[in-house]
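Each remark here refers to the structure printed beneath this line.
The complex appears here without one of its protein chains, the remainder shown in place.
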Amino acid sequence: MSVVYTQDHRTTAREAEGAEARLGVIGLGRMGAMHAANAARIAGLHVVAVSDPHGPALVAASERLGAAGHPDWRELVGRDDLDAVLICSPSFAHCDQIIAAAEAGLHVFCEKPIDLDLARIDAALDAAKRAGVTLQVGFNRRSDRNFAGLQRRLAAGAIGTPWLLRITARDPAPQPAAYVRTSGGLFADMTVHDFDLARFLLREEVVEVSAVGAALVDPELAEIPDIDCAITTLRFASGALGVIEHCRQSAVGYDQRAEVHGPHGTLSAENEQADTVVQADATGVHRSRIAGFLAERYDGAYLAELEGFTRCLLTGAAPVAGGEDGRRAADIAAAAQRSLVEHRPVTVSEIG
Amino acid sequence: MSVVYTQDHRTTAREAEGAEARLGVIGLGRMGAMHAANAARIAGLHVVAVSDPHGPALVAASERLGAAGHPDWRELVGRDDLDAVLICSPSFAHCDQIIAAAEAGLHVFCEKPIDLDLARIDAALDAAKRAGVTLQVGFNRRSDRNFAGLQRRLAAGAIGTPWLLRITARDPAPQPAAYVRTSGGLFADMTVHDFDLARFLLREEVVEVSAVGAALVDPELAEIPDIDCAITTLRFASGALGVIEHCRQSAVGYDQRAEVHGPHGTLSAENEQADTVVQADATGVHRSRIAGFLAERYDGAYLAELEGFTRCLLTGAAPVAGGEDGRRAADIAAAAQRSLVEHRPVTVSEIG
Amino acid sequence: MSVVYTQDHRTTAREAEGAEARLGVIGLGRMGAMHAANAARIAGLHVVAVSDPHGPALVAASERLGAAGHPDWRELVGRDDLDAVLICSPSFAHCDQIIAAAEAGLHVFCEKPIDLDLARIDAALDAAKRAGVTLQVGFNRRSDRNFAGLQRRLAAGAIGTPWLLRITARDPAPQPAAYVRTSGGLFADMTVHDFDLARFLLREEVVEVSAVGAALVDPELAEIPDIDCAITTLRFASGALGVIEHCRQSAVGYDQRAEVHGPHGTLSAENEQADTVVQADATGVHRSRIAGFLAERYDGAYLAELEGFTRCLLTGAAPVAGGEDGRRAADIAAAAQRSLVEHRPVTVSEIG
Partner (left out) sequence: MSVVYTQDHRTTAREAEGAEARLGVIGLGRMGAMHAANAARIAGLHVVAVSDPHGPALVAASERLGAAGHPDWRELVGRDDLDAVLICSPSFAHCDQIIAAAEAGLHVFCEKPIDLDLARIDAALDAAKRAGVTLQVGFNRRSDRNFAGLQRRLAAGAIGTPWLLRITARDPAPQPAAYVRTSGGLFADMTVHDFDLARFLLREEVVEVSAVGAALVDPELAEIPDIDCAITTLRFASGALGVIEHCRQSAVGYDQRAEVHGPHGTLSAENEQADTVVQADATGVHRSRIAGFLAERYDGAYLAELEGFTRCLLTGAAPVAGGEDGRRAADIAAAAQRSLVEHRPVTVSEIG
């Protein structure tokens, strides 16, 4: 059972003769439905079963994919014909599902965050480790052609050892207040992606975090309490410095950029545009908006991360983002939160 | 049987309840295989049968798609369970297949060019007309988000009534000499796409053509005789002027751009880039190459044109590019060829 | 008397010890006043006398520059303390002034066009040749940092031997009809700059011209007769092809670009922007207009061409554009005009 794959940004797991991984999908909300549709496009990956407590969604997905439908995820995990599960349920259920799947000997792809509680994350990681199964975390930016392209050039030494990193992360619009209330806060829920991206790009650990933030977009968030604008400064083990700019609202669209500065120059990953049309007129030169929210911006990334997981299943390769990466990002988020509250720089080693 | 669809650049035919069109695919080379794979992603479109004289390709596609396989395309056309055929065979077979399909009452999507012979094109168009079936021609640029975006803004009056049009069309590398020898020449084989694009963008007819050309990339083409560089000037019915720059080779990649200039400004569609990474260093500011050849550059366009054809099948809508459009583009190509040979401006009305 | 100068785009003639060239300026309209102001900024160049029949302009310039004022240009040419003259009078006077200056042993910088009449141009060139004086023509694009930068990279072999050239030339707004009426027509008055630019960039001769044109911006121009939109195709001695797109009006501003395509890639010179501010909002990404008309766009070019002329005066270097270049550009303009009128390709050798 061997798989050959190309290394370029459209890396595709080619169908090995006979090799095939059988997948169960837990949770059929927006993310689950999207991953399930992508799974159907990947050679060697077959969706065998799906699970969701919501009847109509379950029936629809089951029919469309020709897969068995289980209202109870424990039934799905209990099947004897699966190699792996893809966990897209609400965050609070992740750890229980990871543990149950691992104990059933199933490999796991889990959407981020693993959990908001560090101890529970550790329990899930331990379960996966004991069972010897792969645990991949859905840090989609690692599979984005632009951020991955930046990382590849950086790793190839294009600008030497980095001195400064900047990540800009702005959402099109805030999540509903109800969501925010149980989300764990800006750092744990959103910036966690960027903490992971920082580690991915520089391939080293964050040792200290200093965060300032405010509820400027929606001052009522302060009552939760939560924030919607933040500037988070990072100090890395090598001494390099980093900064993450976060805002919950951007009229511009889903604004996701990174820039790294080093001895030989500067590397950046810019936004993608909805199209390449340019209108020049008496008022200036106008381009189209940047490409839309998650589904559009990370369209290729979602497919690529699932192709990557399929390679792990078929070849035993290490995942692009593992459980340990999920834990480290959670640590940094916790340090940022403490820095915000205590109004001081916080070392990551204080956490956990 | 009705279908609702969105108007944006990611227009997707939504599955209408029960509505479904059954498709046969004739020819399973590069284009046929690609269209068949896309068909599987479109709700309401089902590939029922495929045909190719090459056994292994036929078996592979038949299995992958769960479709019946016919070595002889006439068998496929003779089936009584099809609504439409998608013709991706070599050009010389197109007209016979269009006529047979039309006579069997099947709608037709035919890859470009319909044929190199104007009389044969007319015969095919007549057959479709007599049978009252839709004939869509594979002018993929009309479904490209960038060219379609330019056209939409132009039609909305963004720059007023156009004065000048420029199309730049450069291929990554020349086709093999053997292909070129039977291709009908640069204008009929390649620039035909751009003649159609010119009509699509300006929504009016070309009345006069003036072409200069040379075999600069590969001087041996002159023996065929054929050319690989050309500048073709167009005069439109409104008086507007246009120019198409063509080259069979571009180190830059697949360079496909258009620009329209009018009273209120200038609209252009630029190339897409492989990724958004920017490297700035002591030597300058460097971006990635433009996106690759057909499969990458027109990835979305191929899917969109088949979605459009599906809408025609399900709703009776007119095709984005019909048989008449194929004929007009062929006329302009013939005028350009005559201009090149006779070294003078040629009116399109001289042709046909 | 030697001068050392740097080669970069801000080339500045450094003051050689004691070396100094004394200049007379004939004509103090917009161009003359601008050149005279620039002359004051160039080390080694001293404006000694100015001439203009318009009294107030003469007095003002004379005072500002501390230079003698002559209502009659023949008086200025007759002075015995000049090394060179700068001719910025109306075109019809150019040849008489060049001849008189040459016969007085003065080097000449003459604004374009030398004249509209080819025989008169030849007489002026002959006079300069007989007298052994330098005759530089004001083809400012050759001294523009962008076009000169393109030419330098091209000459350095960055993309190999060119196959295709495109020049885009669009003015912000048409000249007044009264001006156009005596201007000699679009090709002789405006495109002449681009014919010279084509020769400058490719460093080879144009052998055939094919022009189409129309009065689309202002249909009344057809009565002169003249045109305001033109597409002119060029065939060069090497076989390379070129095209010039011209329009007398552009809402976008002064749109001046060039692109050369060759075996190893494509080189272009784009427009400069008024500033680098970018506004991204819900409607798209907006940049400022391109930089303004002559004075802004070719600000640096006007200074650089006069610095270049000063170097000619101080070191005997050849001018960046000589009288012969003026004649060649006029020939191509005449061929373009004939092609337009006779509706056929015209070889440049038919002219003159």
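Note that the chains take the letters A, B and C in the order they are written out, and that residue 1 is the start of every chain.
Keep in mind that, in the parts below, a contact is a pair of C-beta atoms (placed from the backbone, for glycine too) under 8 Å apart; a residue touches a chain by one contact, two chains touch by 3 or more.
The shown structure was predicted, so the numbers you read here are calculated from the model rather than taken from an experiment.
Contact with the chain not shown here comes from a single listed residue; of A:Leu164, A:Ala237, A:Ala282 or A:Val341, that residue is A:Leu164.
Screening C:His70, C:His107 or C:Arg145 against the full complex identifies C:Arg145 as the residue touching the chain left out. Across A:Ile231, A:Leu294, A:Ala317 or A:Ile351, the single residue that touches the chain missing here is A:Ile231.
One of C:Asp81, C:Asp275 or C:Glu342 touches the chain omitted from the figure, and that residue is C:Asp275. Within the entire complex, the positions of chain A that touch the omitted partner chain are 159, 163-164, 166, 170, 208, 210, 212-214, 216-217, 229-231, 233, 235, 239-243, 245, 247, 249-252, 255, 261, 263-266, 343-345. Against the chain not shown here, chain C presents residues 9-10, 41, 145-146, 149-150, 153, 158-159, 264-272, 274-282, 288, 296.
The missing chain lies against chain B, touching residues 251-252, 273, 280-290.
Everything that follows uses one rule, which is that only the chains that are shown with their structure count from here on.
The most centrally placed chain, judged by C-alpha centroids, is B. Between chain A and chain C, the centres computed from C-alpha atoms are 57 Å apart. Distance between chain A and chain B, defined via averaged C-alpha coordinates, is recorded as 38 Å.
The distance from the centre of chain B to the centre of chain C, each centre being the mean of the chain's C-alpha atoms, comes to 43 Å.
Of all residues in chain A, those that touch two or more other chains are 280-282, 288.
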